[in-house]
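Not every chain is included here, but those present sit where they belong.
Chain IDs A and B follow the sequence of writing; residue 1 opens each chain.
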Amino acid sequence: MAQMNLLQAINNALDIAMAEDDSTLCFGEDVGHFGGVFRATSGLQEKYGKARCFNTPLVEQGIIGFANGLAAQGSRPIAEIQFADYIFPAFDQIVNETAKFRYRSGNQFDVGRLTIRTPYGGGIAGGLYHSQSPEAYFAHTPGLKVVVPRNPYQAKGLLLASIRDDNPVIFFEPKRLYRASVGEVPEDDYQLPIGKAEVVTQGNDISLLAWGAQMEIIEKAAEMAANEGISCEIIDLRSILPWDVETVANSVMKTGRLLVSHEAPVTAGFAGEIAATIQQECFLHLESPIARVCGVDTPYPLSLEREHMADHLKVFEAIKRTVNY
Amino acid sequence: MNTDIYKEGEVVHSPAFIDGHSVDIPVLKILKQDGTTYPNAELPELNQVEAEKVYKALAFHRVLDERMIAAQRQGRVSFYMTALGEEATTVGGAAALESRDMIMAQYREQGCLIYRGFSLEDFMNQLFSNEKDLGKGRQMPIHYGSNEFNYLTISSPLGTQIPQASGYAYGQKLQGKDAVTLCYFGEGAASEGDFHAGLNMAAVHKAPVIFFCRNNGYAISTPSDEQYVGNGIASRGVGYGMKTIRIDGNDILAVMKAVQLARAHAVEHSEPVLIEAMSYRLGAHSTSDDPSGYRTKEEEAKWAEHDPIARYKSWMLAQEWWDEAQDAELFETLREEILAAVKVAEKIDKPPVEDLVTDVYDDVPKHLQKQLDELKEHIKKYPEAYPFTAGRI
């Protein structure tokens, strides 16, 4: 065990992945010598050479196109998109290509070895283009897996699982926590399961569901609620696609209430999918409407960031409203 | 780390534009339409056995296209795309490669598959999207793919294969495969952002990929002079610092020569090469298209005179590697075989309902299995509404 921050945990996972398999590559803008603008790939070029860890030209559609080709060829590419806000130029390569590669070929070709890493999320005074949480865009795309870790331990285990998973995975890294989140992480190899939610705290009155950096926020709100005698069950969804309906539904059967919180704007965000599914699965158990506490339906603003965000106070208020419905 | 950020050229003190049109790009021609070669022309490596294989592939291609156009008119197949007039670009390209080389095509490159030996049955099964289709009946006709023959399954979105080819070739190099990737695209697709991404990345990362532009004058109805105003696609090679060559795309010996040369260069220097083959799409864009709305019969007639197959046949005849009797028999046999194969393929069952949910992921995840189970229950209730699958649940 070692103390690591989230970046170190990611760097450590990449190191293990590159050491174990010569065909594993890390690349993206500034990923090579410099180790990435957040330094997630720091030291990898020195260790594994310029052929396996390198800077690419500044073109996201090219990075993912190149990565798709590498994965189809049998290499194991780990492509970095510098900020999730800049993943959209690669949207066609991801949604029309990555996601449909295996299906359209009748399993003759696939890009299952591909992992796309990208820092996402707000709360860092990043304004419109350094704050977005675009997971819902990808969740509507069969063929992709979408994973979001909440802390260093989760990050390492889920990233290693993503790299080894035989399906393309988009791995969203909560950049607000890159240095802020520190914890015990085994130095050895381990994996955490993709597609499984984790019940982080047991509770009885309401289930709270989130992922990534938003976990901190619902945990804080749950503490406030505890002070008022409300017992929250806290769940980390971890995988957005496919997502673990069973764990969430079981929790809601028990508590009778659900609150989902994410950073992205509420309309057509992934909380909508969860609410739609759970009202179907748990209709007779629900004691109040499923609450969504999410970003306001605007681009991500700079100076009104606090007002825009789904913070712990908004979550706390919604918990009370839901429990007292 | 670099310290000189650019190679400083000549220094001038009064301004003058470089004229974009001024690059001179010669075009390589080896074979004349009458089947003779230009004096001093450097021929590709090609012995009689291979030459005959090439000719047979061309013939197969022509007959397949003719038959399938007819089959589409009869409503037997929903859609088709010919490569009429452009067959030399693909058959010649494949013939110049090793079989281990990867081919990533746009959609009009069935010639490569024919040359490599993709079976008539496999063509038909794809066109009829039946349960024997290697692609499991999921894509529209002509979206062939073959792992066995190193031909990546066609994807409709244009240009996407270009940066993929760069990555694929980079992987080949990294793993010491002694193989290249041949990446085809049209002059229309070369306008996509992915073209720019793919060529630049291949050049920077030194990937052994041969970019092969089929410039056939049109992208559906859009003539090439509304697609670009530079000197074709070859002139872009300059910008990527890439070795580039323009060839007569209706001259299969020029195609083979250029691809052989490009392959040797790509392997030896681990560098991409750009080939632009000038040709003409003699047929409609697809069976959904009617070119009379955007071009003249005269233009088509003019280009029909440059038929690449007739040209190569004349050469084969002149070599005495082929004769008219053989030719008549070959075409007759091909017509019969293809017609027979149509009749077989159209009777083969459609894929089973399970194929709806497989291959989305490596395994069928829970939610999809649930959707499949519900679907099967549903189909059982309304078997007549789902005739292709109901019988087999």
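Definition applied: contacts are C-beta pairs under 8 Å (C-beta built on N, C-alpha and C of every residue); 3 or more make two chains touch, one makes a residue touch a chain.
Computed from a predicted structure; not experimentally measured.
By label, the number of copies of each protein chain in the whole complex stored in this file is given as A x2, B x2.
Note that in this section only the chains that are shown with their structure count from here on.
Only residues 1, 102, 104, 133-136, 138-139, 143, 145-147, 152-153, 155, 157, 160, 162-172, 174-175, 181, 193-194, 196-198, 200-201, 204-205, 358-362, 365-368 of chain B touch chain A when the two sit together in their complex.
Here chain A touches chain B in the complex through residues 23, 25, 33, 51-52, 54, 56-57, 59, 61-62, 64-75, 77, 89, 92-93, 96-97, 100, 102-110, 112, 142-143, 145, 166-167, 195, 242, 245-246, going by the rule given at the top.
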